[in-house]
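Missing here: one protein chain of the complex. Every other protein chain is in place.
Then we have chain A:
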Amino acid sequence: MNHSNSSAAATASGSADAANLRRNSRRPKYSKFTQQELPACKPILTPKWVISVFTIVGVIFIPIGVASLLASRDVVEVVDRYDSACLPANVSHKDDKVAYITDRDTDKSCTRTVKITKDMNQPIYVYYQLDNFYQNHRRYVKSRNDQQLRDKNEANETSNCDPEKTTADGKPIVPCGLIAWSLFNDTYSFSRDGKNITVNRKHISWKSDRDHKFGSDVYPKNFQNGTLIGGGKLDSNLPLSEQEDLIVWMRTAALPTFRKLWGKIEVDLKENDTITINLENNYNTYSFSGKKKLVLSTASWLGGKNDFLGLAYLSIGGFCFVLALLFTLLYLIKPRKLGDPSYLSWNRNPAGQ
């Protein structure tokens, strides 16, 4: 009976061996992490909790919605679409429109009048809006070279700029690429009652762009010299950092309908003021049936006129209230005991398993 003897001996001398055993023990070291026993909070979706979450969300969302909507409503916006109105009366077919706009010799000036619907306090932002214009197209959005724009020594760096890299004789274009090449070039001037309104065209671009992205010693070179003329030209005596229209244009828009800042009017406009706009309709949107609009708008803390956020907040807030109410009603009509084990299938069928 060797075995029973030895095991009996082991238990008898257990205490003596205890110290020894502890030293040799391969017992895993205890820690809350290794035993998966870290203290944990285990929330569950109780009716009380869920209903109050929805109520609180409703309570928060509706005021925000109201505030956003009010902000949006405070903004005064005057929009004037001029792309078709500024065509001569005899031009109606699309090909004629394109021929008209691409003819460099025709005078394309045009006069529009808009009525201010509400008092507008300065600053009033002047935007141009293009529709159906894909600045985000894969071919277009990549067709630029930031290094070249920043550094005058990198003028030869025209990679990515296809197909507007170099002139026909191989000289690098500065700024290269489709974006710069297609620079928007309609111009506007405003007058009220025959008096000119000055439009501040300084500082319409991002300061960071002027300081860091566009070099103050980089000058346009070989720009728009090719056979194919795209959009506007640049003053080759001004450094890129001062070509603010270009800087604004080069901030590509992510959506096919976009507005870009053209200038700021720094006087207040009164309700029923009639503003005369003298514009030069140079930019070709006719070939792809794009619209051109001129927008005068004030701004609120939330930005321009945009009811979306306000309406969305109000409806979501309302929806949350409805849900909270619904759940409360459900809870009252069909109360469910929390965690009633009798719902367990194997308890419903005790004979099973």
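Throughout what follows, a residue touches a chain if its C-beta (ideal position, glycine included) is under 8 Å from a C-beta of that chain, and two chains touch if they have at least 3 such contacts; residues count from 1.
We adopt the following convention: contacts and distances are computed from a predicted model.
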{"item": "Listed names \"Phospholipid-transporting ATPase\", \"Protein YIF1\", \"Protein FMC1 homolog\" or \"Exosome complex component MTR3\", with the criterion being the UniProt name of the chain not displayed", "value": "\"Phospholipid-transporting ATPase\""}
{"item": "Options A:Tyr100, A:Tyr188 or A:Trp206, residue touching the unrepresented chain", "value": "A:Trp206"}
{"item": "Contacting the left-out chain in the complete assembly, out of A:Thr167, A:Thr187 or A:Thr252", "value": "A:Thr252"}
{"item": "Hidden partner chain, touching residue among A:Pro28, A:Gly170 or A:Gly194", "value": "A:Pro28"}
{"item": "Residue among A:Ser68, A:Gln224 or A:Thr298 touching the omitted chain", "value": "A:Ser68"}
{"item": "Of A:Ser182, A:Ser241, A:Asn281 or A:Thr298, the one touching the omitted chain in the full complex", "value": "A:Ser182"}
{"item": "Positions on chain A where the hidden chain makes contact", "value": "1-4, 21, 24-30, 34-36, 38-45, 47, 50, 53-54, 57, 61, 64, 68, 125, 127, 129, 133-141, 146, 150, 160, 163-164, 178, 181-182, 206, 208, 212-213, 228, 230-231, 251-261, 284, 287-289, 301-304, 306, 308-309, 312-313, 316, 319-320, 323, 327, 330, 334, 336, 338-353"}
